[in-house]
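Structure incoming, see below.
With one protein chain withheld, the remaining protein chains of the complex are depicted in position.
Order as written gives the chain letters A and B; numbering starts at 1 within each chain.
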Amino acid sequence: MPLVKQGRITTDLFVHVADGAELPGDGAVLVTAERFLADPEALLRRPGKLGVLWPNNRSLDDLVPHLDRLASVALVFPTFRDGRAYSQARLLRERYGYDGELRATGQILRDQFVFMTRAGFDAFEVKKDADADAFAQTMKRYSVFYQPTGDGRVTALNRRMQLRHSESAGQ
Amino acid sequence: MTSPLEQKKIRITGPSMVTANRTWDGAVVYRTAKQGWSTELSDSAIVTTSDEARALLAEATADDVGAVGPYIAPVELKDGGKVKPGNLREHIRAKGVTIDLQVPA
Partner (left out) sequence: MYAYDELDRTLINERVSEFRDQVKRRLSGELTEDEFKILRLQNGVYLQLHAYMFRVAIPYGTLSSKQLRRLAHVARRYDRGYGHFTTRQNIQFNWIKLAELPDALSDLAEVGIHAMQTSGNNMRNVTSDQWAGVAPGEIEDPRIWSELIRQHTTLHPEFSFLPRKFKIAITAAEHDRAAIKIHDIGLRLHKNGDGETGFEVLVGGGLGRTPFIAKTIKPFVPGRDILSYIEAILRVYNQYGRRDNIYKARIKILVHELGIEKFAKEVEEEWKAMGDVGLTLDHAAIEEVRSRFSYPAYEKLPHMPDELKQAAHDPLFERWRKNSVSAHKVQGYSIVTLSLKPVGGPPGDATAEQMDAVADLADKYSFGEIRVGHEQNLALPHVAKRDLPLLFKALDRLGLATPNVNLVTDIIACPGLDYCSLANARSIPIAQELTRRFANHDTADLIGRLHINISGCINACGHHHVGHIGILGVEKNGEEFYQITIGGRADENAQLGTLIGPAVPYAEVADVIEDIVEAYLALRDRPEELFVDTVKRLGVEPIRERVYATR
């Protein structure tokens, strides 16, 4: 499964470690929320970056205190119909100021890239190679956005008002 | 994703066929004995046991590109081998709406 990061297919430095499986001595790992919460300090002390895979039906409250020490938060799309992680992503970025890697896992197709990027994701475990290859292309698909989100893209309404402003200033 | 075969129990009580909608245009199609699709009910492969029905549906379902949403539906076999839709829904799918569409002159 290709990982797209910063707009390009890259090697995934993180290893998904299942519950109960032994942790590698070093290197970046992604562990489940349960495993993380059982002993956050021990995991954070370990050499190597730490990421947490956070389920989409769990409140972010338990995660928030640790955010500034995590290298990655992976949110889950069990099916692409299930959009709960979009809200979690926006909250992490926009309300809790998380600025590490925000990774989308699960059923990820190219058709969600724009939504996900706008919600704050910057890393994608993409299901199909063809979709991963099409990432850059897909991100160019839209140039107009109606809603403000934390990604900073200017909304249509603001562009109109700027336009209006510069028109009236030019007169 | 579980396949529809695992999802539902298949039991048929009379002669049946497998029908779906053709992907590119949505037209009503019937699975033929030659592992293809036809818009004619008379071309459909008729099955009479649940095992045959299951096999026909599995084979039809495998063609996800050709047609959408295959399912088993009843038919009536008339004298002389003529095949008729086995219920109102299939009748409407085969023959069209039961409404006279009024197109004013």
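The rule we apply is simple: a contact is a pair of C-beta atoms (placed from the backbone, for glycine too) under 8 Å apart; a residue touches a chain by one contact, two chains touch by 3 or more.
Bear in mind the structure is a predicted one, so any value in this text is a computation, not a measurement.
Among the displayed chains, contact with the absent chain in the complete complex occurs for A, B. Interface note for the absent chain: among A:L75, A:A104 or A:A119, the touching residue is A:A119.
One chain of the complex is left out; on subunit A, the residues touching it are 80-84, 86-87, 90, 94-95, 109, 111, 114-116, 118-119, 130, 141-149, 155-157, 159-161, 164.
Mapped onto subunit B, the interface with the missing chain covers residues 1, 21, 23-28, 64-65, 68-69, 87-89, 92-93, 96-99, 101-104.
Methods note: only the chains that are shown with their structure count from here on.
A separation of 44 Å divides the Cα centre of subunit A from that of subunit B.
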